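The complex is shown incomplete by one protein chain, all other protein chains being positioned as in the whole.
Let's turn to chain A:
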Amino acid sequence: MKTIKMSIPVLLILFSIIFLIASFNLPKANLGNPNAPMYFPAGLSIIMLIFSVIYFFQELKNIHKENQYIRQILSGRTPKLIGFTLLFGAVYAFIFNPLGFLLSTIIYLGALLFYINGSNKWLVNIIVTISFSFISWYAFSELLGVSLP
């Protein structure tokens, strides 16, 4: 828990430093002041660095304070729920164009519902998957004129 708590400010400090270096390495402008594109992000990264360091010390002061949400995110079936939702989303991105909207959506929504709602509620899952996939296809493609694959 302590490692997770402290890693966030450290990550922010690292991000600010990388952002600062990247700002200084921005290409020079051919028009006007050559450094003009750099000033805003560089100033921003310096302020961000200062706040990240303050945040680091704030967290250090409260290192023993429990964050119940971090505990919850790591316990029970929560990590799996989050992981699979993201994984199914990534798979959806890959199958969306090759399989077309309707088929890929039926697979994606069906998989999500069976995983989240449980396979014992299979009838509800199937009805919701099929009806919602068709409704969304009809609403977006036919009524709203969105070009879907």
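We adopt the following convention: a residue touches a chain if its C-beta (ideal position, glycine included) is under 8 Å from a C-beta of that chain, and two chains touch if they have at least 3 such contacts; residues count from 1.
Going forward, contacts and distances are computed from a predicted model.
Its record in UniProt calls the unshown chain "Tripartite tricarboxylate transporter permease", which is the match among "Pyruvate/ketoisovalerate oxidoreductase, catalytic domain protein", "Glutamyl-tRNA(Gln) amidotransferase subunit A", "Fluoride-specific ion channel FluC" or "Tripartite tricarboxylate transporter permease". Residues 8, 12, 19, 22, 26-32, 36-37, 39-41, 44-45, 47-48, 51-52, 54-55, 58, 67, 69-70, 72-73, 76-78, 81-82, 85-86, 89-90, 92-94, 96-97, 105, 108-109, 112-113, 116-118, 124-125, 128, 132, 136, 139-140, 144-148 are the ones on chain A that touch the missing chain.
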